[in-house]
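For this view, one protein chain was removed and the others were kept in their places.
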Amino acid sequence: MIIVEDVYFSYEGLPVLKGVTLTVRTGEVLAIMGENGAGKTTLIKHFIGLLKPERGRVLVFGVDTREASVAQLARHVGVVFQNPDHQLFAESVEEEVLFTLKNMGYLPDEARAVCERVLRLFELDRYRDKSPYSLSVGERKRLAIAAVVSYDPDVLVLDEPTAGQDFFNKSKISKLIFRLKRQGKGVVVVTHDVEFAAQVADRVALMVDGRIVREGPAEDVLTDPAALRQARLIMPQIPTVAALLEAGGLKLPRKPLLPGALYLELLDLLNHRWRNHEQGSRHL
Amino acid sequence: MSRVLDIFRFRRKNTPLHALDPRAKFALLVALSAASLALSDAVSLSALLVVEAALLAIARSLREWARSLTGLSTLLILIFVLNFLTLPTGRLFTAAAMTLRFLCLTTAFSIFFLTTTADELAAALEASGVPREYSMMFTMSLRFVPSLARDLQTVADALKSRGLELEKGNLKERLRNYTYLLVPLIVYELRRSIMVAEALEARGFGATRKVEPYVELTLRARDYAVIAASALATCAVAWAIASGIYGALVDHVRVFFPKL
Partner (left out) sequence: MALVELKRVSFRYAGSDRHALDNVTLSAEQGEFVLLVGPSGCGKSTLLRVLNGLIPHFYEGDFEGEARVAGLDVRSTPTHVLARHVGMVFQDPENQLFLSSVEREIAFGLENMGLPRAEVKRRVREVLKEFNLESIKDRAPYELSGGQQQKVAIASVMALEPEILAIDEPTANLDPLSALEILSLVKRLVDEKGVLAIVVEHRLELTLMFATRMVVMHNGRILADGAPREALLRSGSLVGYPPVTLAHLLLKRKGLIDNGVPLTSEELASMVIRKWAK
């Protein structure tokens, strides 16, 4: 896991991180959310030592980031940045994955086998000999993620994975995140897409002006209107419905984040009512 | 690296130097640069540096300049040492002179860029008859320099997070590693240039040949004064060198420092 202990960081004299404490666990999906400029990207750069804290420290699986190189830390933590065009280095799709595997110490035979598996998993095998830049935007994003996932890091960090993506690609990305979680990996998603966070996140950390102002289970944080407002986010649609229903006299037993959950809650409520009604009418 | 580029970045301030017409500032730049290149002894170059420092003080930009000197220091030391080691006679004197010359030249440019916006520069170019396409080309190159610097950093970060150690290995390995930066960067900037071109078209760029620029540049008395003074100074230096007076002065000074 990644432990961030009271980290302070400034850029060109301006404080960007002002005492951030956070834990990233494997087997769990954490969403780091907040408006642009809150410090989210700066924070995730600390996870692999691209930036080192001025005060405080970051431990990645027990190793202090100031005492390891980025490449060493990257073996445990894979980071996919927001724009795929910044991260495609090879002449062909296949080469792109092999390039990463080689850097991470895979032997040629292993690398080729892993590459094959990964390309098929991400539905990129038919493009294997094409230039990465000939792919569509969504495919380039998949390739960037594929290259990082290929060497099997323990934690995957995705920076704004759904920005500008269409419905299909968003579904593919959420499916990937669920698969990684089932495999016991940790996933960190930096996003301001509250609906996406509602779909995939187990825990949510809200960042405002270089600090984490709220951190906890997704169903607690994404249903907290004051905290969301402070982070310049809007409440996802389903919790908003739940809040409106409660104001209108219909209180739901649990806090739903997704359409399916809302449906089940209302079903529960209906059954409960029907049962009460039955019991009530029996007493008459 | 970004520290060094700081001396060329404009800072908005209210000083007599900032308020000058960009053409006057350009004249000043020409005069200072000419002097830096023409003079070749440490004493007069030091005097020139003092003049430049005074100008920086007027522009209230001494701190920015001093801060970036630390970034330049490696280059300055390199120049000094190279000259010192490769010259047969008068080493200390000439090495100091060469170092000072470099410093004077960069400071002259820094004075200009610290006090002139890219816009003003473009307006000055247009007022001097340069076609709008060229002055825009120039403005945009400047405007996107910070973006380019940021993209370079992002690509380097992405490379490092793929396990490539950019700083390790011998010179050949490191050079090869740095070439990995080129492809994504070039592709990204090419894409960006297409986006910018689209946006320019969408804003009607090229609709008319004769465009009345928004920024009105008028030369006032003090601008003329600066331009005149710069022209005079340049002529004075040129004359001093051509007539041999400068050479004589240098020899005169050398008498006091024969060992160097």
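Residue numbering begins at 1 within each chain, and the chains themselves are lettered A and B in the order written.
Criterion: a residue touches a chain if its C-beta (ideal position, glycine included) is under 8 Å from a C-beta of that chain, and two chains touch if they have at least 3 such contacts.
Just so we're clear, the structure is a prediction, and the values are computed from it rather than from any experiment.
Considering the whole complex, the residue from B:85, B:171 or B:207 that touches the absent chain is B:207. Checked against the full complex, the one of A:13, A:62 or A:249 touching the unshown chain is A:249. Mapped onto chain A, contacts with the missing chain fall at residues 34-37, 136-138, 163-171, 192-195, 198, 232-234, 236-238, 240-241, 244-245, 248-250, 258-260, 262-263, 266-267, 269-270.
Taking the complete complex into account, residues 12, 117-119, 136, 139-140, 143, 146-147, 192, 195-208, 210-216 of chain B touch the chain not shown.
By definition in this document, only the chains that are shown with their structure count from here on.
The geometric centre of chain A is 44 Å away from that of chain B, both derived from CA atoms. Chain A meets chain B in the complex at residues 12, 45, 48, 50, 69-71, 74-75, 78-79, 81, 83, 85-89, 99-100, 103-104, 133, 147-148, 151. For chain B in complex with chain A, the touching residues are 2, 151, 154-155, 157-165, 180, 183-184, 187-188, 191.
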